[in-house]
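The complex appears here minus one protein chain, its other protein chains still in place.
By written order: A, B, C and D. Residues from 1 in each chain.
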């Protein structure tokens, strides 16, 4: 009952918030700076109709996806290597720790300088901001694997590869997905910021060029889209996290 | 012994990495795009000498500090309110959850339009990217306080204020500091990105204008400084976290 | 080798700034001089010189950015200015609701970006008109078309616009506060579309560059000939996709009023370079006091071109 | 010190009637134990007296004036020690005084005194997790004594301790009580504990709790460990046990009938 009540209040809050915003921007504020939701919706339909929005979404999505791919491949390989070998770990650790604490997004201008305004620089920026959460969580995941289960694999004459794929990977998976969740959020920032600087298409470009022309309705279209994508990605990965980590929780409760 | 070995390898890795980088950029790469560490150091001294670096650091530091202040004040108040009242929680929750998953850095162009290129827009951007980690961790911290200890306070006739300050705050503190750590990292991204777009001074501007004028040595000075600040802030807050959370760990171990 | 005839040059969004290039293309001057021109569009001058640095283009523009890059890289990026087709930036100062410069204080003025050379010129203009640049909020609102949109939306009170967009602005109710060359004062020059190349490339490809500049010299001479007014107007209208009426207005402004945007012949203008240098210093973008404009310009190629064209 | 009067006290939670018309007069300095089946309302009674929850009917009067909320004339000793883990023992003991706004110096002096009294004088600057369960419970008592209450409310304070520590703590509690001469309301499940400690034992009925029996424990003081082995002692234990058993049996029968 109380849960239903919370949901009702939550839904009411969103509706009321949107209503208040609509009113405020019609009556109090300059709609130039705070356009009402209805105007944002109208602009959304326009941008959808002229096809530019889909183009922007495709461009951003492509850079994001490729960046994620690079980050996953490099991050997982490096993370596994760090977990597997203390020498590799000792060598990489100072760099990884330092770079993880650095706002690597600041490398964006350098990448644009090196790689130009095309998709390459966007992919590079997305990849670098997503890399460290994935790398570190892979490393944590694989270095805290249950040695007893690894010994089971050895006892049953598993090859190294089988041990990794059938024993270590499933154990590390929840940590990997947690890393992915962090990375997904970082990556959104990465793709937007890289496009803000200069791009031929993309949600970041939409936001930036809308800002330049004071088309704040389009700017809010971009930001709202980002929010929706952010929420969707976050909750999807939380769901995966729960699913994949279910046996962990069950294990803690059950035995 | 093994720990000493790790440290030696780690230190060696940094020295070797820097050495390799120096060699590579002297022999293999165009030092224009990848300047050697020695050149970066030289440029650092120059920028230090002409005073511009200190100015940039001051500008960024000021925006960062003020943004942090705003985020802490708003975030802690809202977090406490959400923990204290289910109605407030139900009302704020959908907004906070959604905005937390949104890359709010994308609001940077809007803030620059609204507030100009001065410190106001930087502070606003820093504040908004730091707000949600602080708010959510405050909320978590205060909503998981041990009710038994809160009852102790009531039994000893504590005022509401005393209960908050002497009982709930100490219990919530480790969570708050964890939030602060996240926020600190977000804030660095915020201040740099906001300056990349346009500013009168700041490390972000240094990076951006260096990139535009191909002064990659200065660009690396900026990025390295950010890295150092990032590492320092992260480790400082980890240390505080350990110190503040010590009794928790002790409690788990001891009883 | 047919590649010996190819040059890649950067162009901006279609505005009047590339007028002589349009003419060279339309009238076949490039072909006549044996050069094939490829074009890459870039948003800002900063991006234009960036393409030169990475070798994606050979001929770029933007002396302000070139100077900064050359100074900051201690000459490693050996940018050099080889010609100044447009010596007096044909900007129109426009505003919505503001009529005199004193009233600009406290309002916002749109610029392309903080480090853009348009910004440098804007600051010089404000200073010469007795307005403290720090008292005006400079907002980065993008290129010419973006700036007009921003002004129409109400986000900025004034901005510099290039024709023909400036005429559109006036149609939409904006006030013309003056032409930049006039506002800056008699005799003031500023290398606005300064042609920039890598010195090393230029030395290695002297002949090709000279022929390229010769074609542009042909174009400038043709453009400055009042007899070609009608045809030039038509070319402009076609290339920038504007109405014949606006093209006519633009031509009037550039060649019949006092603006004198285009140089009569191809060549390096030292005063235009000085304008850039002093602007950079005013904007705090160039710290060393010793640099002289001669370090950044080389008239020998344009001189060669003038010899060819006679 | 004032007399404590519990007057037709009833408490009903949403659906549960926990206590029904409990009346009781407790003389100043008396040690009263409450025993009864689990869930019969013993903790509820103590919480009502402490003012942590409001009564549904009836009232609690201390020195003639009604209790409306927690106050420093009463102090609760909880079953779990509930010490603040981030504070030293000393600073835990001063908690009540701190809430009253007393001066730091005086409070600390008083805390040290009480730590002496409760036998953990050396551990003032230790943290709770560094102490054994018995020591923590001493600190818990010291904290309650620190506010110098008229009535000490103790809700199964030794339940979490092992047998030996428990015996020790019982003896200590008697000593402390005799030193400080507080009125004590004590809840326990151990009947021998109740007999050993109390002047008087109140047996409550199964839920809703009412007073089933009110037994004067006429064992002479000081009581020693030998007292526990006396026939008289065994008699009291026997008697209280049979009352509780009777009650449990009856209530089970009642439930069978209702179901």
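We adopt the following convention: contacts are C-beta pairs under 8 Å (C-beta built on N, C-alpha and C of every residue); 3 or more make two chains touch, one makes a residue touch a chain.
Predicted, not measured: the structure shown is a model, and the values here were computed from it.
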Partner chains on view for the chain not depicted: A
Option touching the unshown chain, where A:39, A:53, A:128 or A:167 are the choices: A:167
Listed residues A:7, A:154 or A:242, member touching the removed chain: A:154
Touching residues (missing chain, whole complex) on chain A: 148-149, 151-159, 162, 166-167, 170-171, 247-248, 250-251, 253-255
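Everything below uses one rule, namely that only the chains that are shown with their structure count from here on.
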Leading chain pair when contacts are tallied as C-beta pairs: A-B
Gap in Å, rounded to a whole number, between the CA centres of chain D and chain C: 90
Centroid distance [mean C-alpha coordinates] between chain B and chain A, Å: 18
Length of the line joining the C-alpha centres of chain A and chain C, rounded to whole Å: 42
Contacts with 2+ other chains: residues of chain C: 50, 53, 140, 155
Junction residues of chain B - those touching two or more other chains: 112-113, 197, 208, 210, 212, 214
Overall pattern in which the protein chains touch one another (line/ring/star/complete/other): other
Chain pairs in mutual contact under the definition given at the outset: A-B, A-C, B-C, B-D
